[in-house]
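The complex appears here minus one protein chain, its other protein chains still in place.
Our next item is subunit A:
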Amino acid sequence: MASSETAPAASQRARGAATFLRSQMRNIAPFLTLIFLSAFFAVASPSFATIDNLGNILTQVSVTGIIAVGLTFVILCAEIDLSIAGIANVTGIAVAYFTLQESYVNIANIPLPGAIAIILSLLLCAALGLVNALGLTVIGIPSFIMTLAMMQIAAGISALLVRGQIAYKVPSLISTLGSGSVGGIPWIVIVAAVMLLSGHLVLTYTRFGRYVYMVGGNREAAEYSGLNVKLILGSVMIISAVCAGIGGMLGVAHFGSAQQNEFDTYLLDSIAAVVVGGTSLFGGRGGIGNTIVGLFVLGVLNNGLDHVNIDSFLKILIRGLILLAALIINVYAQRLREKAAE
């Protein structure tokens, strides 16, 4: 046996290298996109490649980054959460609702001490995540539909709380984390970095993280391995909702106001960041590292387009096309990977 295996070993190794490259396609492609976009804008605009602007980009992607941490867990399980922007919005509004507002703000709110306001808001987003989780696992509603309904429910709660008005005040802790800075670094960037790092550590080094990948990679096999698949799916829905809630609270502080529909663009941005980064929509492949690359691709794109002289209406189209390209690569990488596995 052993002697007959030595002859084709060299060609096998070459094939192994090609297989490895193909299987890494999903990690390589987003990174190349990022380098290409950065290089392009650096050449096209002298104001792009500066330290100041890097700070801008980091700040601009922070809220998306915080929301995308939880979404990464969900997409790794081959599910989706469309309620993240809605939950972010309602949590941001809730934390303002529980804070004493200036007298000219015409909202019949319930002022509470800051710590309690924050805890209640976190409980609210966790509860909404729990509803998502129960709908998905106990009742068996597909996450796409379940979270679509939740998106509407969250918008409804938001509307009832603010009734078309705008609130401005949030607890001082939230206000510091959302709009303050320490040593020249915005707190919101630090929070995003800590949350992304925590997400990465959980996914890579904990048992729960392994289960997330296993459930996403082959749900049936996870079940036949005696994993509690429903518990894992439910957990990721709650994680997603809580991350969205934290993003929403800091976002409200960052923007300086809490109002209806404030976070609408963050749904698409968060999904785009996760998917552009190369996390598989079919589950089981990718991770926070990919999401970080995806965040930078989106951040560089949005920021860079502001630095070059371009029709602002065309920007929207360009973003759409980049997202489409990323989706094509995502699906294509999955196919290459499957071929490599055979």
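Keep this in mind: contacts are C-beta pairs under 8 Å (C-beta built on N, C-alpha and C of every residue); 3 or more make two chains touch, one makes a residue touch a chain; residues count from 1.
In this section, contacts and distances are computed from a predicted model.
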Undisplayed chain, where the name is taken from the UniProt record, one of "Phenylacetate-CoA oxygenase subunit PaaJ", "NADH dehydrogenase subunit E", "ATP synthase subunit b" or "ABC transporter ATP-binding protein": "ABC transporter ATP-binding protein"
Residue among A:27, A:179 or A:218 touching the omitted chain: A:218
Absent-chain contact - pick from A:30, A:70, A:284 or A:304: A:284
For subunit A, residues in touch with the removed chain: 205-207, 209-211, 213-214, 217-218, 220-221, 223-231, 284-285, 337, 341-342
